[in-house]
Structures are given as C-alpha cells and as structure tokens.
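What follows is an incomplete set of chains from the complex, kept in their original frame.
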Amino acid sequence: MSDTITVGIYGAAGYAGQELVDLLAVHPQAGLAFATSNQDAGQPVPGTALTYTPHDAAPLESVDVIFLAMPHAASAPLAARAAAAGVKVIDLSADLRMTTPEAYEAWYGLPHPNPELLPVPYGLPELNRANLAYAPLIANPGCYPTATLLGLFPLLEGHALAPDAPIFVDAKSGVSGAGKAPKANTHFVEVFGNLSPYNVGRVHRHTGEIEQEIAKVDDTTGPLIFSPHLLPVDRGLLATIYVQLKAPWDATEVQALYEDCYRDEPLVDVLPAGQLATLKHAVRKNNCAISVTVPTEKTVVIVSAIDNLLKGAASQAIQNLNLMFGLQETLGLLKC
Amino acid sequence: MSDTITVGIYGAAGYAGQELVDLLAVHPQAGLAFATSNQDAGQPVPGTALTYTPHDAAPLESVDVIFLAMPHAASAPLAARAAAAGVKVIDLSADLRMTTPEAYEAWYGLPHPNPELLPVPYGLPELNRANLAYAPLIANPGCYPTATLLGLFPLLEGHALAPDAPIFVDAKSGVSGAGKAPKANTHFVEVFGNLSPYNVGRVHRHTGEIEQEIAKVDDTTGPLIFSPHLLPVDRGLLATIYVQLKAPWDATEVQALYEDCYRDEPLVDVLPAGQLATLKHAVRKNNCAISVTVPTEKTVVIVSAIDNLLKGAASQAIQNLNLMFGLQETLGLLKC
C-alpha cells in the first residue's frame, strides 16, 4: 500500500464529515491522515485511532488531498491555502459551486472570500465526469442539486422541456441536512410528527446552484420553483419533480430515455416502469434512485431519492476523489 | 336536552369513526345512540357507555342521522336504506361524492351500488354551504380533496389560473389515511424512516373527485397532476400545490385574495404573509391552515394543511351535521 492517498478532513465531526471518515475506513487506496474539529478537538474520531485536531493545527501540507466539510465562507480560504501548497481539494461547502463571484454574492449575501479560485469543476460525475479527472479542485454539489439534477438530466439533455415553462421541485429532506448544531428547528419535539416546508419558491440557496447547472445543459427552460420540506426522519432526501414537455411523449419513450441515459451509471438506478422511488431506495446507500411517471403526454413526474449525507455529500465526494486521482470512480463505494 | 339529535355511526371502530365518537362526546346538541363494528362487536366503545353493535343489528330507524365511515360500495346501500326510512345520512366514504354513476364507475372500477341516490350535495361547507343546509344526504369529501380544494379555491373563484395549464399537487399524508387494517405498507418497520410516493400522476381515486369539484368553480383549468406520498407520521396531511397564472400577480395581491376569501371562515386559517403552513398547524385541530407564496409573477405555491381524520373526515362531518340540522356550523368544534 505504498501508493495510498493521504487525506485530511476539515470539519470531520459534522454529519457529512463523519460519513467521510467511515467511507475512508473502507477505501482500499485512500487513508485518513487527520480530521479536524475545533469543538471536539482532542476527542477520539470514531472508528479510527485518531483524535480531532483543531483546524489551525492540521498538517495541511502533508496530505495529498483535503475534504472541506466546513460552513460556507470558512471553506474557500482553506481551499486557497491548499491550492497554494499543491494539495488537492474537494469542497463540500457551497464556496466553489457558483461559476462567478457575482452569482455567489447574489445567493450567499456576501462577497466571495476567494474569487480567484472560480470557476471550479462541478463535481456531479454523471453530468460532468470529463472535467473532474485529475482536477486539482472540485466543488462537491449540494444535496438538493444532486437529486434534482440527476432527476432532470435526461430530459434536459434531450431538450424535451417546454421553453420558459417553470420546473417545480417539491423536495423533502431528513433532519441531518440541517446540520449537527442544535437549533429550535432541529429539536426533536418540534420535528416529531411534523412536516415543515421552508424557503419555498426561489429563496433557498440551492435554487441558484440548480439553475446554473440546468442552464449548462439546456438554457431554454423556465424558472425553477423549489420547495424544500423538513421531513421527520434522520437522513434521506426525496425530490418529486414536475416538468412540462415541448412535444408529446408517451410513458415508454420517457422510461427508455432515462434507462438509456443511465444504463452505464453504477450509482444511478432507474427503477422499472411502474415502480416509484422511495427514500428507502437510497438511505444508507451510495446511489440515486429515480422513477419516472407520465400522467399526460406533456407532463412528467420524476421522483429522485438519495441519502443526503452520501450521494448528496460524502460518497459523491469519494467519487470525486477517485476521479481526481485517476482511480476507478466507484472504488470503495460498491460492496466487494 | 329534549332537542338532542340522535346519531348512529357505522364503522365506528376505524380511525375516522373513533374521531366521530370523540367529537360527539363533546357536542352540545347531538348524542351517540349506537356505534357499529362487525370486527369489534361487543367490545366497549372508548369514551362512551356503549358497546359496538354489528352493522346489521343497529337500530338504523331509531336515530335522526347516521354517519357512514364504511368502505366504498358498502356505504351506499346503507345510505339508501336510511334515506328510505327518513333518516339523514352523512357519508364519509366515496360512494356519494361523484356526481354521476359513470364517473363513479370510471374511478372506482365497479358499477355504483345505488345510482338513484346521485347527485348528492358535496359536503365542503366553505365551497358549498348553501346546498348543505337541511340536506337529507351529504357526501363528506375525501381528505386530499379537502386540503387541495381549500388551497385552490380563491384562485379558482378569481379565475386566475392559466387555462389548460396543469395543476400540480404534491400531497403528503400520515399513515392513518391508509386505514386501520394492518397491511404491508402500514407496517411500522416499512414506514419508519421512509417516505413513499404512491399512485402518482392521475391514478389516485381522489384525482377524479378533485377535478370534478374544480370544474364546478372554473372549468378552464388544465389536468390535475396528483402525487400522494405516505409520510412517517400517524396523522396530518399537507398538500403543496403549484399553479400557473393567466396574468401577472404580485405577492400582496395573492395574499389579499386568500385573506378576503376566508376572512369569515372560522375553520380556515390563512397564515400571515411570510409564514408557511406546516403539519403542526392542523394536526389534532379542526381547521385547514393555508399559506401562499408567489415565487414569480405567474406562479403560486400554496401549502394547505389539515388533520386527515378531522377537517379531512370527522370534524368536517360534524360541520355537515350542524348544517343539516340548522345549527351553528361550528357547534362542538371550537373551544368554548
């Protein structure tokens, strides 16, 4: 194992960070060298022989690549330091996702900390694989964008959507998507037995990220109307997507379009016609499960399910790690 | 209390039936005379001094009104018997909801058991109050139709929707909506931590009921695309509704439209601008909570929440009881 890739994780005690630690523990060619957490500094990193290091004390330059599971705005400066040191970066925050500093500022409400880094390849391998091979920096997608873009992609690529017609995405996420810090809206008593829409319409920050990536494939679509809901489960994300078509399609054609598009994708499962994707198709798995329904000849309902912490964060980051180092993309992600 | 209305409940051991029993226990002018259940016959009816009677043994003709909380097809024949005996009927099944026997057969897959009864006034008081006063039979609406129609009504009545544009309803219901009989899809282990869309598109039977009632208000709208999801909670129903407008509106205008429409409705709460309806706004309550969001000048997202067993079934049936006997509509439904 002299060729092992050494990895550092910043923000390793959060939910996505913990998943990264677990995935690296079973990755055959990458090993965890350090894991940072200011809050848990000195505590053992579960499943490893390490203890958490404060962010500033981590030996950034000693590793081959870092994962940044940090809040936005805190992440980009670390990416810049790593880039300067020749260390590769996979950023799970939003800092490197928007193509321009202007777009970042529009959606995040503050100037980009390191505009010189942009643009960075968008790390959704099924849509952008070619740009990820051997990339020094990769922007790992958000959880909602991952489910939504994988759900829309075949129809976008087929230029099937009615121009200017809105795309309605009704998304539901488990509570781990809200992060590990205790807040009123993640208190058990508030969530239990409840379902809460939030940031409905065009205000959730992922709206901009999704529209940016849609436009790279088809720039004729109408606005994204995006309604996330907080779901009383710990993990998992399901997006129910409503689109309107330019021309009539029948169910068989749409099903075939999806199956053809994802036939060679080991981590995207298009369900057989007549089955519907559920949260359980994806929770604690590294895949995205997709079903398509064609209620009328000009409408399609796509259901796209992922684990928000895996395909929506950590396992997708491992896909990107593998691409970045020229390895088999699914290394460490499929059962042996 | 010489003027007390005597009530019989058929199917009183199911979830909606139990709620009816509880609501009648606190109703000042109606009293429960019998409660039927073949399965629980002889067992005590919780919260009362009665025991369950088999359906056939109930003294139908001795009461002023019956509630039918029975499966469809079993309900209509009982309604016919009651009608013949001069006993009023509030039917919580689907048997009396469709205007024509043909529509019933199209959605329920069997000939209507008692076509001579149709049409029957549709028991959604906020939309159809005038036809419910002193009615001998009332068809109590389905749970999904209640939330959806109350959510759409102000825009329908204002003829604001773009003609022929589809209406997308993404609905989520607690498991009590699936009934009390144990089935694979209501097993705790299958539901826990899951979210399952089912009957997506235009196949759920409530699709026909909703479209029928929409057309009574505005017959120019496009098709209903209806996606119900099974939610891992015991009760509550939330519909997120996506519509497209004929002409531009701004958020203030839409908000005012809803507030004006429901200003005098004690059981419909339009939330203040900027707030979003959640399941907890309605669970264990008799109301419907509605919020409106206007992401673009030609789209509106309506969130409409009810308790599927109360405003979606039993408390709405009490509203209908009150109207049927000329009482204050909310009698027994508001805190004294």
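Which chain is which? They are A and B, in the order written, and residues in each are numbered from 1.
Note that a residue touches a chain if its C-beta (ideal position, glycine included) is under 8 Å from a C-beta of that chain, and two chains touch if they have at least 3 such contacts.
Bear in mind that the values here come from a model prediction, so they are computed numbers and not experimental data.
Shown chains number 2; the total number of identical copies in the complete complex of this file is 4.
By our rule, only the chains that are shown with their structure count from here on.
Averaging C-alpha coordinates per chain places the centre of chain A 39 Å away from that of chain B. Listed in rising order, the residues of chain B touching chain A in the complex are 166, 168, 170, 172, 193-198, 200-202, 223, 225, 227, 229, 231-234, 236, 238, 240, 242, 244, 276-280, 283, 293-296, 299, 301, 303.
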